[in-house]
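Of the protein chains in this complex, one is absent; all others appear in place.
As written, the chains take the letters A and B, and residue 1 is the first residue of each chain.
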Amino acid sequence: MIRLERRKEPSKFWRIANPFLAVVLTMLAGGAMFAALGKDPVAAIRLIFFDPIFSQTFGSYSRPQLLIKSAPLILIAIGLAIGFKANIWNIGAEGQYIIGALFGAGVALAFFPAPGWYIFPLMVMAGAFGGFLWAMIPAILKTRFNTNEILVSLLLVYVAERILAAMALGLMRNPDIPGFPGSRDLRRYEAAHNAELIANTGIHWGVVAALIAVIFAYVMMTRHMLGYQVQLAGQAPRAARFGGVSPARLVVICLGISGALAGLAGMFEVSGPGGQVRIEFASGYGFTAIIVAFLGRLNPFGIVLAGLLLGLTYIGGELSQMILQLPGAAIQVFQGMLLFFLLALDFQTNYRLRLTRGMRI
Amino acid sequence: MILGSINPAVLLAALMVAATPILLAAIGELVVEKAGVLNLGVEGMMIMGACIGFIVAVNTGSPLIGFLGAALGGMALSLLFALLTQALMTNQVASGLALTLFGLGLTALLGQSYVGITPPRTPKLDLGPLSDIPFLGRALFTHDIVVYLSIALVAAVWWFLKYSRAGMILRAVGENHDAAHALGYHVKRVRVLAIMFGGACAGLGGAYLSLIRVPQWTEGMTVGAGWIALALVVFASWRPWRALAGAYLFGGVVVLQLNLQAAGVKIPVEYLSMSPYLITIFVLVLISSGKARGSLNAPGSLNRPFHASN
Partner (left out) sequence: MRKTLLRLDGVSKAYPGVLANDDISFEIGIGQMHALLGENGAGKSTLVKMIYGLVQPDKGQMTLHGQPFAPAQPSDARQNGVAMVFQHFSLFDALDVAENVALGMENPPPLRDLARRISTVSQDYGLPLDPSRLVGELSAGERQRVEIIRCLLQDPKLLIMDEPTSVLTPQEVEILFRTLRQLSSEGTAILYISHKLEEIRSLCDEATILRGGRKVATCDPRQKSARELAELMVGQVLTPPERPSKPKGKVLLQVDKLSLKSNNPFGTSLKEISFNLHAGEVLGIAGVAGNGQDELLLVLSGEVPTPSAQVRLRDEAIGHLGPNARRKRGLASAPEERLGHAAAPEMSLTQNALLSGALAKGLAQGGFIDWGRTERFARDIIKRFDVRTPGPHVLARALSGGNLQKFVIGREIELRPDVIVVNQPTWGVDASAAAFIRQALLDLASAGAGVLVISQDLDELLEVADSFAALNEGRLTAVRPAKGLTVEEIGLMMGGAHDLTPVQEGAA
């Protein structure tokens, strides 16, 4: 008979090894999937995981893309991870990302075409504030009315998507090009453009912000009482109360941080790589960031690695779409599988398999 | 006025059609949660059902076989969830999210070549003279079989939970899994079966969208219906008939909103189409703030992992 036996202490080895193992398993299963679609699995995996960085032909294009795709993922995942640790499940980051982008773009469009160094900082603040506000809806409903934050934050994504569409078609539409949805291109408005800071690296202000967020989160989680309280509340809510932690305050803080960071990510995207408010602006970073947070073990540095990896799959997905005519959805399956394998492998962290000789009388 | 142009009997009929997908998904999830499991993958299982149901129906030409396939598809995905949460003891919230993300991706891939096709038509059930009754006939007796099936399912679940021994065991497992185990009930077996039932129901609900309500296949076509179904279970305080009432209430909002769009009200379509989500949130707030009633009914072991220590 085989049975699961709880370990006395979670295995540190498996905690770190599992994400890598999950990536390997995903490559194998993904390869099988590509083979089933009639593509060469080895070539597809190579194209997704290696070519974006190492290819001679398009590496120069795709390398900078890596940071552009990874930065919003890392920025959002850092905030989500803090909440997840406290058992506060903000899964509506996609909505906060959209609202942050709208707030940021709104500031820019309001000032257009005035020049001024202060415009971009204002946009940054507005973006963070927009995401924060949108996250405050589930936060306040939870603390005031005990409403489930998972459902509310998620449902608000659909609301945000419709606000985005309404803005792209209405208030924020570019008046100079009638008949087309979408706002002015912020990349052509110097005071609002989140430009590349170092040419051909993909480094823009969003990358810098992600880096700051990682360090900030690391210090908070390991050295500060707030981080301690977050972990306490997640693991033992009653002990947290005994330790003087106010659950309502924690809900507001965790949702607030993750909302603001998601809003920032949206703002950096709309003023840089995205360029304008469009109906198709949202590309699922808010959901992929959930995978990044888990794959990174909710640890700030782990999230950096996980964010880079999933950023890679975004680029690899685009490449394989162009070169191998692989469907774009394949990459989504890939990401979903990654999370599945990780969760499935994680039982080894807390349990061990044991063969028992059941001597029955 | 604009509302005057809407025929109430047609409205009522449309309401039932609009409510059926989330009702099916919600009644399944209700059973799952009564067994003490929170499966947040309803959206993923629904889209799976929508896609598999569509593919099977198009290839066989039979919508009914399509529905069967949808139920199996939803169930297959739910088995993955059962494997993770019951055998491998993973976090239920994370596993449910994974299920949704995976389901959305997988169906986008599977359904790729089916975009733009019209599925075989599901016939209306011929109820003879009943459908000739003025008003009621048009409103209640002009539907396809799945609408009636969903209502029958609600009744069956209600009876099962309230009167059958198996239903009592399921409630006991969801209420206190340690006690149920101590009495010798198989907690995990009960839960896996409940999860599979939930998957099948969500699959049916999804197929209703792609085969009857829309009827077409598009990527991500459930647009949050699974999440609304989850909210509906909370709204219903885990009571089957209240889930039915909630689903029809919700269906009413959707249909009214669509009619307002069609009637050309001077509110942009985008704002009107937000209303189902906003109403859902609003109702959640109403229910959750009435502390005593709602929480009293929540299964005691909901979302708590069970591992027999001996």
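Here is the rule we use: a contact is a pair of C-beta atoms (placed from the backbone, for glycine too) under 8 Å apart; a residue touches a chain by one contact, two chains touch by 3 or more.
From a predicted model like this one, the values you see are computed outputs, not experimental measurements.
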Contacts of the hidden chain among displayed chains: A, B
Chain not shown: contacting residue from B:8, B:61, B:123 or B:300: B:300
Sole residue of A:226, A:279 or A:324 that reaches the chain not shown, by the stated touch rule: A:226
Option from B:31, B:106 or B:172 whose C-beta touches the chain left out: B:172
Residue of A:60, A:200 or A:235 touching the missing chain in the full complex: A:235
Residues of chain A in contact with the chain not shown: 5, 8-10, 223-226, 228, 231-232, 235-236, 238-244, 246, 354, 358-361
Touch residues of chain B, complete complex, unshown partner: 165, 168-169, 171-172, 175-176, 178-180, 182-185, 291-292, 295-297, 299-300, 310
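By our rule, only the chains that are shown with their structure count from here on.
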Interchain centroid distance [CA atoms averaged], chain A/chain B, Å: 28
Chain B partner contacts - residues on chain A that touch it in the complex: 4, 6, 89, 91, 141, 144-148, 150-152, 154-159, 162-163, 165-166, 169-170, 287, 290-291, 294, 327-337, 339-340, 343-344, 346-347, 350-351
Of chain B, residues touching chain A in the complex: 40, 80, 83-84, 88-91, 93-95, 97-98, 101-106, 108-109, 112, 219, 223-224, 227-228, 230-231, 234, 268, 270-271, 273-274, 277-278, 280-281, 284-285, 288-289, 291, 295, 307, 309
